[in-house]
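In this view, the complex is presented without one of its protein chains, the others remaining in place.
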Amino acid sequence: MKDVQKQHDDRGLPIQKVGVKDLRYPINVLDRTNTLQSTVAFVSMYVDLPHNVKGTHMSRFVEILNNYRGEITLRNVNGILSKMIDVLGSQSAHIELKFPYFIEKQAPVSGATGLMDYDCKFIASLQRGSRVLDAILRVDVPVKTLCPCSKEISVKGAHNQRSVVSIKIRCREFVWIEELVEIAESQASSALYSVLKREDEKFVTEQAYDNPVFVEDIVRGVALRLRSDPRITWFSVESENYESIHNHSAYAAIELG
Amino acid sequence: MKDVQKQHDDRGLPIQKVGVKDLRYPINVLDRTNTLQSTVAFVSMYVDLPHNVKGTHMSRFVEILNNYRGEITLRNVNGILSKMIDVLGSQSAHIELKFPYFIEKQAPVSGATGLMDYDCKFIASLQRGSRVLDAILRVDVPVKTLCPCSKEISVKGAHNQRSVVSIKIRCREFVWIEELVEIAESQASSALYSVLKREDEKFVTEQAYDNPVFVEDIVRGVALRLRSDPRITWFSVESENYESIHNHSAYAAIELG
Amino acid sequence: MKDVQKQHDDRGLPIQKVGVKDLRYPINVLDRTNTLQSTVAFVSMYVDLPHNVKGTHMSRFVEILNNYRGEITLRNVNGILSKMIDVLGSQSAHIELKFPYFIEKQAPVSGATGLMDYDCKFIASLQRGSRVLDAILRVDVPVKTLCPCSKEISVKGAHNQRSVVSIKIRCREFVWIEELVEIAESQASSALYSVLKREDEKFVTEQAYDNPVFVEDIVRGVALRLRSDPRITWFSVESENYESIHNHSAYAAIELG
Partner (left out) sequence: MKDVQKQHDDRGLPIQKVGVKDLRYPINVLDRTNTLQSTVAFVSMYVDLPHNVKGTHMSRFVEILNNYRGEITLRNVNGILSKMIDVLGSQSAHIELKFPYFIEKQAPVSGATGLMDYDCKFIASLQRGSRVLDAILRVDVPVKTLCPCSKEISVKGAHNQRSVVSIKIRCREFVWIEELVEIAESQASSALYSVLKREDEKFVTEQAYDNPVFVEDIVRGVALRLRSDPRITWFSVESENYESIHNHSAYAAIELG
């Protein structure tokens, strides 16, 4: 059978990324307690294509993924990317893994335990001949924010809401998802929990009232924490506050590298 | 050219609904101030198909829609449905219009005006030979809810959040979208606004603190209002509270007919 | 601390469903090869609330879920629902699990294996004092459809596209997700695969060309298969074809019970 993809292309245009997008796949992620956590990812895999080749071979991406089945963790992304460069004969390879990640958290007073879910993304690229990944880890941390202005000007109460703090980092040394979650929560009015008994709800309510933060405060606070971490070489932090007095969001962003 | 759709089908199975789904289309909706409001809808149109016919003619649905271009309002849905029954030779016709609707609202103290957006859905069916639509109007009203338990047990503050109250009604007489919005907002801790000056933010914060409601309170309050309206023959009310202390929602629902 | 939820409500309105919605949680699902499959679900849990009680206790829903951690399978949904009725003192309990499910499939010629993902939903209700669930299983099966009209009238080729066949069933005896997938695929122009080598792509292309189906044909074919299965007491089948010649879908639906 003819290999149409292998044909010559004379348009002289290399392609930066070509491959498969949003293939859903079960993966395992190692968590800080050293346990492999089962989750489900949307996986995208791309390589570059030289200017004189017509097409890539899409089925090989999925075959490579299948070879790693049950062993797809952030730790062996390097191996998957090397394999892609090898099998597809490319100069570079890229992978994106988008998955929910679970952390067991204790309610602040009762100690009741429950799982919280965090959307994560791991984007990594490798160049042929290199052993060093260019990798970005993104974690979306839902938190509670209470408005300082509303608290200041009101006789009682203060509007508060769910917000999502998105942290993206590049680092020279491994950073746990758990660490980024802790950083985001430390700068919010309060963390979120899946189980809160009455004594916990009282604690969280009062803690948030005592720690009002604007969307600007959160991104500044997180940025200071990330800037002071010697392992982190670049970061971006965004916060989207789903305002409880509006039907739109408040938003702020800082990027430093 | 052969009309494959018109061929005989001998499997003996009538089809309840067949047609086009999620065609995006500009429409006009008459609002309470008697102005035609331009918006964009996702339109779905279906008819039934008798057991002995192979297929319907999909292009005719879109042609009918095009004939009403610029004049697609809730008022002439009856005409569109009659035309569908006629042109497609069916016993029944169904249409669904999903669109954002805008209402100009004044901030409660400053009077500053701004537009609020509400997701609406209009679902209507007509039977051949009948002039009476079976129609459901759905309006999703984003509001603010403040937790009575959190207020009661906490020394200061109370968690609050954005919630969406979804009202669906069948009625024997016309009911305005604006009326359903007002009903939902009246049972919440506070309405939402697109523009709030500082004096308004103070007002809304204190109003919410003075009117705590559980998700159960909202659906009960709305249900009582709808039940007492002689124009309304059936309704369903749901509320989804995007809890600001959890990463999941609180939810309640009542249906009465 | 005061239990605000337990207070008396004098509005005389019972609530049909109240609880937690869209809590993301890792679950295990037993598959046909008798292996427990790890996946991630959005879980919703509701109970009814009598007319004279102000509110339910939201944290208890999540505590019940946590007690089943690692053992949440479709098989012990009955136990979870009984526990909910018990703990929350309700007359009925409802649970909804929405999750991706993976099936290993072999490419039709090369035999290359790969995982295919299917969106599933399991909705179950239990009444106090009963041991019989009212349960609905929904499976969304992506398939390929090739248009019979386009094939008939064209000198060469025929438009085809990805479609999603959604099957919902109530049954008196257990039916595997794998069985519903097989039924949907059997009525399509072709099944989908995650890995196809060149010889497989040829096979699938020609198979689809030889088996053109309208959206009407798919729902009729699936309905006939489901109707003839003595285990199934009610079903609904929908197909949405993401037409490759339009930017909207073709849709058909049959419900029989």
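Which chain is which? They are A, B and C, in the order written, and residues in each are numbered from 1.
The working rule: contacts are C-beta pairs under 8 Å (C-beta built on N, C-alpha and C of every residue); 3 or more make two chains touch, one makes a residue touch a chain.
In this text, all values refer to a predicted model and were calculated from it rather than measured experimentally.
Could you tell which one of B:117, B:179, B:229 or B:255 touches the chain left off the display?
In the complete complex, the chain left out is touched by residue B:117.
Sort through C:57, C:144, C:170 or C:225 and give me the one touching the missing partner chain.
Here the residue in touch with the unshown chain is C:144.
Touch as defined at the start, partner being the missing chain; which of C:30, C:133 or C:158 qualifies?
Of all options in C:30, C:133 or C:158, contact with the hidden chain holds for C:158.
Touching residues of chain A against the unshown chain: what are they?
Residues of chain A in touch with the missing chain: 1-2, 4-5, 9, 11, 13, 15-24, 44, 46, 49, 54-56, 58, 148-149, 152-153, 214-217, 219-221, 223-224, 240, 246-255.
Against the chain that's been left off, what residues of chain C make contact? List them.
Residues of chain C in touch with the missing chain: 116-117, 142, 144, 146-147, 149-151, 153-162, 190, 192-194, 196, 198, 201-202, 204-206, 208-210, 242-248.
Over the whole complex, note the residues of chain B touching the chain we left out.
Missing-chain contacts on chain B: residues 1, 3, 23-26, 37-40, 59, 62-63, 66, 69, 100, 102, 112-115, 117, 194-199, 202.
Convention: only the chains that are shown with their structure count from here on.
Interface overlap for chain B and chain C, more than half of numbers shared or less than half: same or different?
Counting shared over all numbers used gives more than one half: same.
Averaging over Cα atoms per chain, report the distance between chain A and chain C in Å.
28
Going by the contact rule already set, what residues in chain A reach two or more other chains?
117, 194, 196, 198, 202 - these are the residues of chain A that touch more than one other chain.
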